[in-house]
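Here's a structure for you.
Note that one protein chain of the assembly has been removed; the remaining protein chains are unaltered in position.
A, B and C label the chains in the order they appear, each numbered from 1.
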Amino acid sequence: MSELPQRQTDIGPPHYEKFLHPVIKKNYGKWKYHEILTPGSMVHVSETGDKIYTIRVASPRLLSTNTIREMADIATKHCGGYLRFTTRNNVEFFVDEEGKIAPLIKELQDKGYMVGGIGPRISNVVHTQGWIHCHSAATDASGLVKAIMDDLSEYFTTKELANRVRIAVACCVNMCGAVHCSDIALVGVHKTPPRIDDENVKNFCEVPSTIASCPTSAISPDPSKKSVKIKLEKCMYCGNCYSVCPAMPISDPDNDGVAIVVGGKVANLRSAPTFSKLAVPWLPNNPPRWPEVTDAVKKILNAYIAGAKKHERVGEWIGRIGWEKFFQETALPFTIQHVDDFTFARETFRTTAAFKWT
Amino acid sequence: MSELPQRQTDIGPPHYEKFLHPVIKKNYGKWKYHEILTPGSMVHVSETGDKIYTIRVASPRLLSTNTIREMADIATKHCGGYLRFTTRNNVEFFVDEEGKIAPLIKELQDKGYMVGGIGPRISNVVHTQGWIHCHSAATDASGLVKAIMDDLSEYFTTKELANRVRIAVACCVNMCGAVHCSDIALVGVHKTPPRIDDENVKNFCEVPSTIASCPTSAISPDPSKKSVKIKLEKCMYCGNCYSVCPAMPISDPDNDGVAIVVGGKVANLRSAPTFSKLAVPWLPNNPPRWPEVTDAVKKILNAYIAGAKKHERVGEWIGRIGWEKFFQETALPFTIQHVDDFTFARETFRTTAAFKWT
Amino acid sequence: MSKKYATPLLDELKKGAFPSFVKEMEMAAERSDMAADLLGLVELSYKEKVTHWKHGGIVGVRGYGGGVIGRYSDIPDKFPGVAHFHTVRVNSPSGFYYTSDAIKEICDIWDKYGSGLTNVHGSTGDLVLLGTRTESLEPIFAELSSRGWDLGGSGSAMRTPSCCVGKSRCEWANIDSMAITNDITHHFQDEMHRPAFPYKFKFKVAGCAVDCIASIARADMSIIGTWKGDIRIDQTEVKNCETKGMNIQTEVIDMCPTGCMQWDGKQLKIDNSNCNRCMNCIARMPKALRPGTEQGATLLLGSKAPIVTGALMSWVIVPFIKMEPPYEEFYELVGKIWEWWDENGKNRERIGELIERLSFPRFLKEVGLEPVAAMVKEPRRDPFFFWSEEDIIKK
Partner (left out) sequence: MSKKYATPLLDELKKGAFPSFVKEMEMAAERSDMAADLLGLVELSYKEKVTHWKHGGIVGVRGYGGGVIGRYSDIPDKFPGVAHFHTVRVNSPSGFYYTSDAIKEICDIWDKYGSGLTNVHGSTGDLVLLGTRTESLEPIFAELSSRGWDLGGSGSAMRTPSCCVGKSRCEWANIDSMAITNDITHHFQDEMHRPAFPYKFKFKVAGCAVDCIASIARADMSIIGTWKGDIRIDQTEVKNCETKGMNIQTEVIDMCPTGCMQWDGKQLKIDNSNCNRCMNCIARMPKALRPGTEQGATLLLGSKAPIVTGALMSWVIVPFIKMEPPYEEFYELVGKIWEWWDENGKNRERIGELIERLSFPRFLKEVGLEPVAAMVKEPRRDPFFFWSEEDIIKK
């Protein structure tokens, strides 16, 4: 330890100014407009007349230091040593002259980077840890992302859609991927209740907080065993008890799987931000390529492509045609699981005689 | 009792056919279209070519047998002895020739009847018992109706609106007037908690059902007194405990009053049926004419008249301009009481940054 | 005739354009002491701003558990005429049609035994006779029932069903709302007269989605007529609407909630597969447009007033059902629903509240209804849901 430098605490992150490209620094707060040039490049024009060109590439988010170094080297070579990451884990390179774009893109593509993701298309998939790092995962995240994006890569690199389609993946209902407001999102779900290991509950868990963790009040004390018991018919397999008490493992190789929720968004344009709603309650975990899941995603995307008007997001398209039509157009089955029985169930019931025949 | 006729049970109401005007009976199920002729008359035309003319008059709903007899006599004279009541307590007379309309209307008007209520205007006010007959009333119903309709009678007899404006009155939150889906509705409300008469609770009330009656779980047993107690900060003065247990009277001459809810509807045209929402939490009971209430109603109506597009109901107009604008245009204050804290409160919060400045 | 009490506050309400309920009370008061004392009592309420009625006790007619609302004044010494002031709910005929003779016959009975005051009609749809004494109830019932009238519902029972004017005078009725209402009423006489439910149960029947009986807001079961197939169009009459000054684009096309209509100045086109049958276009052009011809009803369940968990509107449980006599499928379903309510409902728990408490999926399963997308505005939001034993993969 002796050769370690002096630690500091509570210094916070470095100031962002240090990391800004000179053109960005100079024109900070002075940007006037932007134009999208190609699916992977855009220009922002300042009131001063300055321009900054942004080139975007996809990243798997799980990055080795090798790749980070490579990207840094590209930035050094082409961009004065500046780069950034987007809020959806893409990487952005900057150049200050139009002529510098082509060589940069060429080098990126030669090195295998996927350029694109700007404008009305599918950008990167917000996602989480999955089997790579989380004890709570009901599915993997990185693998699902890879499987889906391999299938949809054209919508990143070239093809246009009616509007952005934001895809997200969360490996359990804790939803670190904030899947709940995405155009199309996958979430790992369980189908069976936790298994209680009474000995370990007694030793490692706090019974009151375990009981309090259950959204449906399915858990009650089992005083004789100094443990807890679960009213099985009340459990909807959320796994929150397992988050609080490790002695209640819930994962199950055959019954864990993937649910698909759709139609959410966060932008305020046109319509208010919306929660995603359940499209498919469960599809099996079928790694490495989850064909059932990618199929369902494509069904939804294709129905959107066929039906949406220009600038409509997935949820706006569904809002216009109605959910009953959504199930018809995607040919996804409507099941008892789609009928809400949670906190705000009542607000989802159809309190009108005006609906479409399907 | 000996001179009484033989009673019968479970015979149900008389068959409606007996009461149908011959033209109505003949053309039952064959009607082709209708036309509104004047605010108080319309014609329905049958596939057979037959026509039935309907003339409508207002009724205070609280009718003496005198008035009923008078209406029956008019029906005998002009309508072959047939008449009906509408679902909003108006009275309808039928004639089978256009020429018979004028003499009928003349006689009705001569006798003081108010002809009108058809089409896009204000029809009769659905209402309830109030101080005329109910132990639960926080306000009167008939008096409020009279005060309002005296002010708005032109909208019954002549003036047109963008669409129907359905007004309703319920004298307490039991809402026998089904006020919860009306364009503009008044509801009697309390502002103070029930007063517990422990002796009577013990003797006349069932403690468990009294406790269960409370929507906010404000009531708990008071075992020492064999009575109940109320957690005052939880009570929102609904009076449901009083419905179940008469020993908990809640009315208070100074603090009972009238709330106004607006924007509800039941018809499915254009937009789905909607619940009314709170516009004014409380106005004093100021009989016989409730000037504060009639003022507020007129403010709302006038803002609607000024702002609504043709065929828009009150709720559709508000939906288009937004509730923040509603409060601005009506100059009604927005208060802490408007912010929901009941069952579905969360769904009413503004989860968007897109709202209008007011 | 000189008045029994001075009623300065109520007198104010004799003025004005709208018909006066005070005048009605005064007319009745000329013949009835009950009505006269009612005037005095109500004047006092106007002065004191509180009601002067007590909780009703249990009064009624022999063999029935409902149909009468007991009512007593809290100051009987001051107003003995209203010491008892019970109301009698007379089951109105479907569609609220009467002959002059029939309604006068009811007046005769009421003048003999009651206050001479009525509500035509109460909010549920009964012809309400307002104010009589306990000892008059049997005579009133004998007089009424011997002339073909019966009482409506009250208490934890089926309530008097009611409906819109329907096929009798409306071109938009897709079901015979009056016949259905009459049939239900007669079918369930026992359920109406002998309260045996957890709480009240109301049926309301509307011929179409215009819902002129407000069924979706205030019926435990709302029966709303609708159609399958195409809206019938008379293009000449469409054109006439325009000629007469209607702006078809703004009043019809732009207001169609599904955007499924087109108008090029000559032809109106409707993409019926996207129509949600809201009735707006038809209401705008009654001569030009008519509902399709395959008629039936949507059944919706659960509406009620706000106490205890907030107001409910009825929601779709059966998207389409033929409603033709003898209504077997319908009665069978009602039977199952009531049985389920009976087994699971708490005292004073309406069907809508019960479903909300136990969940709509459970209701569907246990009553045997297939889930379909028409039942929901939108699917669930949060991915928390139940599976049955048979859904679990076992290896």
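Note that in this section contacts are C-beta pairs under 8 Å (C-beta built on N, C-alpha and C of every residue); 3 or more make two chains touch, one makes a residue touch a chain.
In this text the structure is predicted, and so the values were computed from the model without any measurement.
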item	value
Options A:199, A:233, A:254 or A:295, residue touching the unrepresented chain	A:254
Residue of C:93, C:306 or C:345 in touch with the missing chain, whole complex considered	C:306
Hidden partner chain, residues of subunit C it touches	306, 310-311, 381-384
Touching residues (missing chain, whole complex) on subunit B	173, 180, 187, 189, 191-192, 215-216, 233, 236-238, 254-255, 259, 261, 275-279, 281-282, 284, 320-328, 334-358
Absent-chain interface as seen on subunit A, which is shown	1, 4-16, 18-20, 24, 28-29, 31-35, 44, 52, 54, 58-69, 72-73, 75-76, 81-87, 89, 112-114, 126-128, 130-137, 140, 142-143, 145-147, 149-150, 153, 156-157, 173-178, 180-181, 209, 212-213, 215, 238, 240, 243-244, 246, 251-254, 256, 264, 266-271, 273, 275, 285, 287-289, 310-311, 342-344
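Note that in this section only the chains that are shown with their structure count from here on.
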item	value
Cα-centroid distance, subunit B relative to subunit C, in whole angstrom	12
Centre distance in Å when subunit A and subunit B are each reduced to the mean of their C-alpha atoms	49
Shared interface positions of subunit A, touching two or more other chains	344, 346-347, 351-354
Sites on subunit C at which at least two other chains make contact	209, 211, 216, 257, 277-279, 313
